[in-house]
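See below for the structure under consideration.
A single protein chain has been removed from this complex, and every other one stays in its place.
And then chain A:
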Amino acid sequence: MLLRHTNKEILEREALTINPAKTCQPIGAMYAALGIHGCLPHSHGSQGCCSYHRSTLTRHYKEPVMAATSSFTEGASVFGGQANLVTAIDNIFTVYEPDLIAVHSTCLSETIGDDLQQIVTKAKDDGKIPEGKHVIYAPTPSFVGSHVTGYANMVAAMAEQFAENTGKPIDQINIVAGWMEPPDMREIKRLAKELGVTIQLFPDTSDVLDAPQTGKHVFYPKGGIRVPDLKSTGDSKSSIALGCFSGEPGAVALDKKCKVPFKTEDIPVGLRATDRFLMRLSKAAGVKIPESITDERGRLVDLMTDMEQYFHGKKVALFGDPDDLVPLTEFLLDLNMKPVHIISGTPGKRFEQRIRAILADTHADANVKNGPQADIFLLHQWIKNEPVDLLIGNTYGKYIARDEDIPFVRYGFPILDRIGHSYFPNIGYMGAIRLAEKILGVLMDRQDRDAPEESFELVM
């Protein structure tokens, strides 16, 4: 009983977060930056933050995660971090030779009021940025938003600071990726190829954070969108943003700067969100959905019908990031499951609106909360008051799963204690099949475990 300290009685908390269902902006910015080829993320602040962010990403992906730090000391905190950042830029280009540096701020540099734009301009004027190299920047103070907004801010910075409208339109569609795993990004590219559509996907962490073993440790693995491609996004026909929290700000920035119109869709988790995404893409590019993809969909539907009896009526508690939870909740409903408790640490009105709308017809009484005090502690208390058959969330859910003896599917960020999330997609029809398989797996394992001897069955 690790969480024996969680009590059933829910008291209104005003000030405190217990067992957070979110983390801070810079780690999102760091992750997004890794989705550009040849990019070294840079954390403008003290060493600790950078070290924690790298450790967490390393634990999640089991890959070397590179990022530099401005290494603030007390001096920098008093006099400002300009000198540190300018030196850092100089050092990084000399030693680590990236194509670009993506700087994000931290609480510390934000609080002392460092102006990243001004400092980067200064570095440029001082000749610290070599010809053909780039430095981009995004403000990511952690006392606003969460890791999700940090990701969005860096993606918006990519659009703002790279996209160019040359006046010569290119027959391609931008896909602004919300926070997805590398295999999800790979899946988006596969689906587009299957449709025969040219896309520019950014950021793209596939082949960066799932790089093959080669016997070498390279700082810049082969994946990631290349700078010229990123520039070309300004000439694309249109953009599709995936996820209104993590993807949309990038598309908005692109529209503002280069007049590339966009539509926002959910991250294609589950059946209907995948349908919508594919329809959107096929319409934007003026192509038909090929039979191969219709077949994939058919296989998913086939699985859902075959297994319908095992899903129905099961109560689910879930927590994670808003752009993941919205389509996931919808998918759970399509599986005839009952989402009863939903928590996201990331603040933002649109989350509750979307979730409420999805639940309105069938589960209007579900517990839904996001923002301050929407944490894993509260989720645990809800579960104590109304038990569930299944828990879905990141690694930290394992405490609740163990204490309450609930089948548990790991989903979201971070996952520190299992593999698979960086190899197999969660999105698209194939991803939906995988998700359904995982859910079924834990439910049936539980059924087997609990079945009395006389009703233990071979065929289920």
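The rule we apply is simple: a contact is a pair of C-beta atoms (placed from the backbone, for glycine too) under 8 Å apart; a residue touches a chain by one contact, two chains touch by 3 or more; residues count from 1.
The rule is simple: contacts and distances are computed from a predicted model.
Engineer: What name does the UniProt record list for the absent chain among "NrfD/PsrC family molybdoenzyme membrane anchor subunit", "Nitrogenase iron-molybdenum cofactor biosynthesis protein NifE", "Ferritin-like domain-containing protein" or "ABC transporter substrate-binding protein"?
Structural biologist: The record names the chain that does not appear here as "Nitrogenase iron-molybdenum cofactor biosynthesis protein NifE".
Engineer: Touch as defined at the start, partner being the missing chain; which of A:A32, A:C107, A:A284 or A:I392 qualifies?
Structural biologist: Answer from the full complex: A:C107 touches the omitted chain.
Engineer: Can you name the residues of chain A that touch the chain not displayed here?
Structural biologist: Within chain A, the residues that touch the unshown chain are 1-5, 7, 11, 13-20, 22-27, 40, 42, 45-56, 58-59, 62-74, 76-77, 84-85, 87-92, 94-96, 106-108, 111-112, 141-144, 146, 211, 213-219, 345, 372, 377, 396.
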